[in-house]
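The complex is shown incomplete by one protein chain, all other protein chains being positioned as in the whole.
Letters A, B and C mark the chains in the order given here, with residues in each chain numbered from 1 onward.
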Amino acid sequence: MNEELMDIVCCPVDKAELELSVESRDDGEIVAGSLTCTECGTVYPIEDGIPNLLPPDMRETSA
Amino acid sequence: MNEELMDIVCCPVDKAELELSVESRDDGEIVAGSLTCTECGTVYPIEDGIPNLLPPDMRETSA
Amino acid sequence: MSIREAFDAWAQEGKDRGMEERHWHTAKHALARMPIEEGDTVLDLGTGSGYALRALRERSIARGYGLDAAPEMVANARSYTEDDAIAFLRSDFQALPFAENSIDHAFSMEAIYYAEDPVEVLSELRRVLSPGGTVYCAVDYYEENVHSHEWQEYIEIPMTRWSREEYREAFREAGLYVAEQDNIPDREVEIPPADAFPTESFETREAMIERYHTYGTLLTVGVAP
Partner (left out) sequence: MSIREAFDAWAQEGKDRGMEERHWHTAKHALARMPIEEGDTVLDLGTGSGYALRALRERSIARGYGLDAAPEMVANARSYTEDDAIAFLRSDFQALPFAENSIDHAFSMEAIYYAEDPVEVLSELRRVLSPGGTVYCAVDYYEENVHSHEWQEYIEIPMTRWSREEYREAFREAGLYVAEQDNIPDREVEIPPADAFPTESFETREAMIERYHTYGTLLTVGVAP
């Protein structure tokens, strides 16, 4: 994931801003980490460079 | 010219409403007459069923 | 020379029907894309023979208004249809005699570039269109279509030769959203075998194919906010 996504990304549920926490980078790209909703506190994981922004209820059924 | 045109037609110059005066009809259609601007008073002729709504200055140069 | 002088002569020579036949190749595709609903009111700017409105009536528009400055053009157009829902009027592109929000959609084929100030025409269209109304503006005469450049030599009316990008810019300058831009190929014009070239109009077969298949007709679709 590229940090520029932060300019436009938001929580899929309540559309509030997200806070980025980086675990690892590769050549600038965020490979692992998470995005946390500043409103509802939901944590969205970033794995293999791809943020998973499915709403929590869909994450369950499709996991 | 069909009278329904009156619903949407206006003076090409100041966009004010027009007043219809009918000289002759054929089967409901207005064949001759005129449209007069309720604002600037310009008279637009209807001839052979076709209203001439060119602005007066263009009417001169193109007549 | 006035619009009237130039185009009345065309109408008298039957060029209105000739244009209809040639323009129909691509105009019909542009018309087919229009999001027309039953009961709509449609304006055709520079209507020529009025074919666009006759075609749209088959899709149940309530009213079609064909606007043209040349009296012989509108007289001919009027004589080609008996349909009461189609009306023609003489008027200029830059001073539309319609109230705000009175038109659902507008079509114009091979006409806007004859206006003195085509941006003003687009502004006028924006004014008369209802929110969400579209402008389907089709031209064969434009910058990228190099084969059209010489057309200016054959007519004394000064023509505006915009590029694809300039069309988009002009629409936006007039306050219209740009929803689409496309080259509609003309696949119906007959392209003779290679040994027929050079012809009067084309040096090579490739040039003719480029003219009709690659450049075809440039369609720009605007939407009124």
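Assume a residue touches a chain if its C-beta (ideal position, glycine included) is under 8 Å from a C-beta of that chain, and two chains touch if they have at least 3 such contacts.
The shown structure was predicted, so the numbers you read here are calculated from the model rather than taken from an experiment.
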{"item": "Chains in view that touch the one left out, judged over the entire complex", "value": "A, C"}
{"item": "Missing-partner contacts on chain C, residue numbers", "value": "32-35, 37, 131-132, 134, 168, 177-182, 221, 223, 225"}
{"item": "Residue numbers in chain A that touch the chain omitted from display", "value": "1-2, 4-5, 7-13, 15, 18, 29, 44, 48-55, 58, 61-63"}
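Keep in mind that, in the parts below, only the chains that are shown with their structure count from here on.
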{"item": "Distance between the centres, which are taken as Cα means, of chain C and chain B, whole angstrom", "value": "24"}
{"item": "Geometric centre distance via CA averages, chain C-chain A, whole Å", "value": "49"}
{"item": "Centroid spacing, where centroids are CA-atom means, of chain A and chain B in whole angstrom", "value": "64"}
{"item": "Set of chain C residues in contact with two or more other chains", "value": "none"}
{"item": "Residues of chain A engaged with two or more neighbouring chains", "value": "none"}
